[in-house]
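Below is one structure, written out as C-alpha cells, with a few remarks after it.
Every protein chain but one is kept in place in this view of the complex.
Chain lettering (A, B and C) follows the sequence in which the chains are written, and residue indices restart at 1 in each chain.
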Amino acid sequence: MKVNIRLFAVARELAGRDSIALDVSPGTTIGQLRARLAAEIPDLAPVLPHVLFAVGSEYARDDQPISDGSQIACIPPVSGG
Amino acid sequence: MKVNIRLFAVARELAGRDSIALDVSPGTTIGQLRARLAAEIPDLAPVLPHVLFAVGSEYARDDQPISDGSQIACIPPVSGG
Amino acid sequence: MIELITAPIDTDAVLRRVASPEAGAIVLFLGTTRRFSDGRETASLDYECFAEMARGKMAELEAEARRRWPLVGCAIVHRVGHLELGEASVAVAVSTPHRQSAFEAGQWLIDTLKEVVPIWKKENWTDGASGWVHPGLEVPQTKAI
Partner (left out) sequence: MIELITAPIDTDAVLRRVASPEAGAIVLFLGTTRRFSDGRETASLDYECFAEMARGKMAELEAEARRRWPLVGCAIVHRVGHLELGEASVAVAVSTPHRQSAFEAGQWLIDTLKEVVPIWKKENWTDGASGWVHPGLEVPQTKAI
C-alpha cells in the first residue's frame, strides 16, 4: 500500500526533498516505517531516532499500524514559540 | 508644632476635606496622631483603626515620632491595580 | 518607566518601551474594569491616588524587580480619574532574556502594586450608588445624586 511522508526542517534539508512516497506492506507500523526511511534516505538516518511521526494531525506511537493512503509527517524536535 | 495631614478616598469623603493642619506637642507619635484625628474629626473615627499613615512618601509605624512640619498622609487600605 | 496618567493607557507604547533585541520574552499584564464584582453590576470607576508617593512606590517596585529578575525593560503605568467599563486601569510590562522570569516578575509587580501603592478605586454601580473599595474595611456607601 502507498503512504506519503512529509519532511520538515532539518529532515527536509537532509533529504533534499519535502516528501517521499513509499510502498509498504499492510500492517506496517510507524516504527517499521522509521527503519525503512533510514534505508531509503541514508542522510536521514542520524536524525530518525530523534523524530516523532504524525498520522494526519496526531502524533503516533511506534507500534501504531499505518493504513493505506495515510498522510504521515516526520516531525523533528519542535522549536516554535 | 504644626503638621499637615492629607486625607484620601473614604477618609477624605468622611471628613469632607482633603487635609487638616494640627498643632501637636513635640515627640507626638503617629499612634497618638491617630487618636487625635479621631477626636478632631469624629466622622473619621470608624475607619482610623484600619488606615496606615505615611510621612513624606514612606509608610510609618505607630511608634514613629513626628517632626515639625512633617507632611503626613492618611492611607486607607489601597485598591489600585 | 513609571507613569501615572489620566488618559487611556497606550498599550502599544508600553510594549515598544520594553521591547529589545536582548529580550526573548515580553509579558504584559492589563487590569481592566469588570462588569460584575460580588454579583453587583459596575457602570464605571473612579481612581484616586496620592501621586508623589504612588510614583515613589512604583519606582521602588521596579527597582526591587530588577534586583530579583534579569529584566531588560520594565514599565508600570497606572491610570487615575474616571474609567468606563472594560478600560485598562493598569499596565505592567517586563521583558527578559527567557520567559519564566518575565512571568514571575510581571506577577510579582502587579501583586505587590496592589498591596502597597496608594491608589484607590471607587465603584459606581448601575443602581446609582457608589462606594470606595478598601479591602478589609466596611465602607459606607454614597447614594448618587
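Operating definition for what follows: contacts are C-beta pairs under 8 Å (C-beta built on N, C-alpha and C of every residue); 3 or more make two chains touch, one makes a residue touch a chain.
Every value quoted in this text rests on a predicted model; they were computed, and no experiment measured them.
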{"item": "Which displayed chains the unshown chain touches", "value": "A, C"}
{"item": "Among A:Ala9, A:Val24 or A:Ala38, the residue in touch with the chain that has been omitted", "value": "A:Ala9"}
{"item": "Missing-chain contacts mapped onto chain C", "value": "11-12, 15, 19-36, 85-86, 88, 95, 97, 99, 102-103, 106-107, 110"}
{"item": "Hidden partner chain, residues of chain A it touches", "value": "6, 8-10, 12-14, 47, 50, 54, 56-59, 73, 75-81"}
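Everything that follows uses one rule, which is that only the chains that are shown with their structure count from here on.
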{"item": "Averaged-CA centre spacing for the pair chain C and chain A, given as whole angstrom", "value": "50"}
{"item": "Euclidean distance of C-alpha centroids - chain A vs chain B, Å", "value": "73"}
{"item": "Distance between chain centroids, defined by C-alpha means - chain B, chain C (Å)", "value": "25"}
{"item": "Junction residues of chain B - those touching two or more other chains", "value": "none"}
{"item": "Shared interface positions of chain C, touching two or more other chains", "value": "none"}
